[in-house]
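Here the complex is missing a single protein chain, while all its other protein chains stay put.
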Amino acid sequence: MIDLRMIIYAAVSVCWLVAPLFLGNYHTDVLNNIAIYALLGLSLNIILGYGGMFHMGHAAFFAIGAYATAIINTSYGIPVLWLLPLSGILAGVFALVVARPIIHLRGDYLLIVTIGMVEIVRIALVNNVFGLTGGANGIFGIASPTIFGHQINGIVNPKHYFYLLTAFLAFTITVFYLLEHSRFGRALKFLSSDSVAAEGSGIDTSGYKLAAFVIGAFWAGMVGNLYAGKITFISPESFSFWESVVMFMIVILGGAGSIPGVLLGAFLIIGLPEYFHGLQQYRLLIFGFALVAMMIFRPQGILPPKQHTYATDNASEKKVSS
Amino acid sequence: MSLLRVENVVKFFGGLMAVGDVSFDVPQGCVFGLIGPNGAGKTTVFNLITGNYNLDKGKILYKDEEITGMPTHRVVTRGIARTFQNIRLFSNMSVLENVLAGCHCRMSAGPISAMLRLPKQRAEERAAVARAIEELSFAGLEAQAGNLARNLSYGNQRLLEIARALASNPGLIILDEPAGGMNEYETTSLVNLIERIRKRGITIMLIEHDMSLVMRSCEHIVVLEHGRKIAEGIPSVIKSDPRVIEAYLGSDEDDI
Partner (left out) sequence: MSLNLEPYTSKSLMEQFFTQLTNGLAVGGIYALIALGYTMVYGVLKLINFAHGDLFTIGAYLGLTLLASFHLADHLGVATALFVLALMVMGLVGIIGILLDRVAYKPLRTSPRLSAVVSALGASIIFSNTIMLVFGPSPKVYPQGLLPTQVLYIFGLPIPIMRLLILLASIVMMIGLYVFIQKTKTGTAIRAAAIDQDAARLMGINVDRVIMLVFFIGPALGGVAGLMVGLHYGQINFTMGWIYGLKAFTAAILGGIGNIPGAMVGGLLLGVIESMGAAYISNAWKDAIAFFVLIVILIVRPTGLLGERVAEKI
C-alpha cells in the first residue's frame, strides 16, 4: 500500500517536472497558477486544515506580501527575491495583530469576521491607503526576480518561472510535512479536534491558534512576493473575497489537513477549468455543487489525511484503516 | 503538608450560586474524594481548580503558590492534570497520539526546530513516544496504541483519559467520575489503578457516585450539597454523618 502511494507520488512529481518541456507558454503559465494556489492552499491548510479554524480572509495576507514587494521594489529598487522574507514577516505581523482578538471566536463567527477583514483590506487598497497602494489601478512595473544575474521573467518566459515556483513548492511541502508530524502540528490537530480537551492536556490553545495564523500568513505573504514578481503588476482585484473562497475550496475539497489533498485541490480548481474551456463559465457553479455534495457524502475531502504511524519499540502497534 | 488548598471559593452562574464559600485542603500523597448529590457543584469545583471557569471569590493554591485565574494549560504545566466527566478524547486520532497530547507540556520543540528537523527535536519526539507507550502500558492499553480512540470500549476510553493525564507528569490528578459507565470488573481494576497511581507519589482527587469505590479508595472525603461543604473527614466518619445521610436520602436514591 505504502509503496503504491510512493510510486504514484513519484510519478506525479516527474510528470510535473517535465510537463513544461511539452507545453506551450500559455499552458505552462496555467501550471504556474496551479503552483501559486497550491502554495496558498498549503499555507491556509495550517490554519484551516490542522488548526480547524474557519478562516476565509487568507487573500488579505497574500495581498500584504504582494503589495509590500510591489511598493518597496518600485520605490527603492530592491530586488524582488530579497524581499521574500520581508513580505512574509509583514504578513505575519499583520496576522499577529488582527488574529489576536478574534481567534477565540467560535467557528462560524470566525469565518464571518475573516471575511470582514479581507474586505476591509481590499477597500483600504482601493482607497489608496497612505497613498502607497495606487488605488483601484494598483501598482505597475514591478521588476522580475533575478537569480545570479539571470532574470526570471514570468510573462516572457513562464518556463523559467515554473522552476522557481516548483523549487519553492518542493521546499514548502517538505517543511510543512515535517511541521505536520511534530509537536506543533499535533497540537493544532488536538485543538481542532477538541479545544477544551487540548487545553486540559496542557496545550496553550490560544497561543497555538495564533502561531498557526502567523505561520500561515507568513507563507501567504511570501507567495504574494512570488506572485507580484511573476505578473509584475498587481491591483486590488487580485485579492478579493472570492480569492479567499477559492483558497478555502482548495483545502476543503482536496482534504483539510492533507498535503496531497491540497495539491490535488489546487490542480482541480485552478488547472482543470483551463483545460476544459467549454466549462469555464460553469466553473463556479460546479464548485458550488461540489462543496454541497462533498459535505454530504465525503466531508473529509477527496484525499483526507492519512493516519500517521509512529516508530515505536513496541511491536504490538497495529495498522488501522480510518 | 497540603498540596492543594482551596480557600473560600465562590462561583455564580448568572444569579445562581453554584459553589458557595467552599474551603478544603488536599494533603500530599492522599486519595481525596469529593462527593455529593447531583448538582451539588462538584464538577464546578474541579473546573475552578483547573481554570476552566474563573472564580468569583476566593483563592486556590497549589504547592503554596496561587493558581487562581490561571489559564488551564498553565495549571496543567504546574502539575495538575484532569479527566472529564463526559469523556473528551481526540476521537479521530490514535490512542498513542492521545497520550502524546499529555506529553506536550513536558516537551519544548517549536515549529522552527520541527521544520528544520533538528537532532534535538527528533530525540525529544522519540522520548515522548516512549513515554506515551509507558503510560499506555501502565493503564493496560499498550495493545491498543495504534487504534483510533473512538473505537475503544467505554471503560478503555476512561482509562485512556487517565493515561493522557498521567503523561503530563502531574503532582495531582483530578478524576471526574472515573468509574462512570464501567462494569464491576472494570471498576475493580480501576480501584487497583488508582492505588498504583498513588504509589507513584501522585496525589489523587476524585468525584465519584459509586460509593463502594469511594469508600474503598479514598482516605479523605469532602461532601458538597447545593454548592456548600456539609461534611469532611475519613470515610467511616462520613458514612455515619447525619447531614450526609440526609443529603443523600433527600435526593434520588438511584444517583447514589
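Each chain carries a letter (A and B) given by its place in the written order, and its residues are counted from 1.
The working rule: a residue touches a chain if its C-beta (ideal position, glycine included) is under 8 Å from a C-beta of that chain, and two chains touch if they have at least 3 such contacts.
Everything numeric in this text was worked out from a predicted model, so none of it was measured.
Here one chain is not drawn; of B:N47, B:N156 or B:T203, the residue touching it is B:N47. For the chain left out of this panel, the touching residue among A:L105, A:L132, A:L210 or A:L303 is A:L105. Checked against the full complex, the candidates A:L23, A:A290 or A:L303 give a single residue touching the omitted chain, namely A:A290. Residues 54, 101-102, 105, 107-109, 111-113, 115-117, 119-120, 123-124, 126-127, 196, 241, 245, 248, 252, 281-282, 284-285, 287-292, 294-296, 299 of subunit A touch the missing chain (whole complex, contact as defined above).
Just so we're on the same page, only the chains that are shown with their structure count from here on.
Chain centres here are Cα averages; for subunit A and subunit B they lie 40 Å apart.
Taken in their complex, subunit B has these residues touching subunit A: 50, 52, 71-74, 76-77, 81-82, 84, 88-94, 96-97, 100-102, 104-105, 107, 109-111, 114-117, 121, 124-126, 128-130, 133, 142-143, 145-148, 151, 164-165, 168.
On subunit A, the positions that touch subunit B within their shared complex are 175, 178-179, 182-187, 189-190, 193-194, 196-206, 211, 215, 307-314, 316-320, 322.
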